[in-house]
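One structure below.
What follows is chain A.
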Amino acid sequence: MITLVHFQIVSAALFSIGLYGVMARRSAILILMSIELMLNAVNINLVAVASFLDPDRFAGIIITIFVITVAAAEVGLALAIVLRLFRNRATINVDNMDLMKW
Partner candidate 1 sequence: MGLMELAWIIPASSFFAFVGIIAFGRRIPFVSPMLSIGAIIVGCILVFVVVMGRIDADPTGIDFFSRKWFEVGGTELMLGMIIDPLSIVMLGLVCFVSLMVQVYSLSYMRHDPKLAWYYAIHALFAASMILVVLADNFLLFYVAWELVGLCSYLLIGFWWEKREPVEAAKKAFITTRIADVALLVGILLLFHEVGTFSMKETFYQAQLLGAGEVSELSSGTTMIATFLLFIGAMGKSAQIPFHVWLPDAMAGPTPVSALIHAATMVVAGVYLVARTFALFEAVPNVLLVVSIVGLVTSLLASTMALVNTDLKRILAYSTISHLGLMMLSLGAFGYTAAIFHLVAHGFSKALLFLGAGSVSHASNQTDIRKMGGFIKVMPITAITFGIGALSLGGIPIFAGFWSKDEILIAVFNHRNFLFLIGTLFVGFLSALYMARAFYLVFFGDLKNENKSVSESPILMTAPLILLAIPSLLFGFSVFGSDEGYGGIGRFIFFENAHDFHFNVLLGSISVILAVVAFGISKPLYITRKFDLNRIKKYFSGLIRICERGYYFDQVYEWFFDRIVLVSSRFIAWLDRAVVNDVGVNGPANSMGWTASKLRLHVTGKVYNYALVMVLGSMIIGSVWWIMVAG
Partner candidate 2 sequence: MDNFNQIALIFILAVPLFTGGALIFFPRNKIGAIRTFALAGSLLTFLLSFYVFVMYDYHEGGYQFVGSIIWLMDPLNIQFSFGIDGISAPMILLTGIVMLAGTMMSWNIEYRSKDFFVLFMFLVAGVLGTFSVTDIFFLFFFYELAVLPMFPLIAVWGSTTDFGSFLRTKEYSAMKLTLYLVAGSVLVWIGIIALFIETTNAGAGTFSIETLSQMSEDGVFSRKFQLIFFPFFMIGFGVLAGLWPFHTWSPDGHVAAPTAVSMIHAGVLMKLGAYGIIRIGMTVLPEGASGWMPLLIGLGTVNVLYGAISAMGQRDLKYVIGYSSVSHMGLVLMGLATLNPIGVTGAVLQMFSHGIMTALFFAVVGMIYERTHTRDITILGGIAHRMPFTVILFAVAGLTSLGLPGLSGFIAEILIFVGVFKTSIFLAILAVVGAAITAVYVLRLLGKAFFGPMDSKWETLTDGGPRELITNGLLAGIIFFVGLWPMPLLRVINSGVAELLARYPI
């Protein structure tokens, strides 16, 4: 029997992988992908909780739909900015993005 906890564990694992990716990767694109992983963890969690605990109103599922949409838009926007940056500086390595610090 697969319970809510199993879903949550998967979700937590996914989220952690995403977190790791954000911290460990130096390419802006890969960081964005890691963030997508984290958002998908959220989605798993929401869907599971909605169907286990809130089957009548399934608010979680609705949220998931919105999250997917918003995440797509977010990635689009972010890629546009990355593109612009690449044009100006010929790199997307976040290590090199320290024109402003301190």
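Selection criteria: all candidates are chains of the complex that A comes from, given by their letters.
Keep this in mind: a contact is a pair of C-beta atoms (placed from the backbone, for glycine too) under 8 Å apart; a residue touches a chain by one contact, two chains touch by 3 or more; residues count from 1.
Bear in mind the structure is a predicted one, so any value in this text is a computation, not a measurement.
Trainee: Number, please: which of 1 or 2 touches chain A in the complex?
Mentor: Here, the candidate touching chain A is 1.
Trainee: Within their complex, state which residues of chain A touch candidate 1.
Mentor: Against candidate 1, chain A makes touches at 19, 22-26, 31, 94-95, 97-102.
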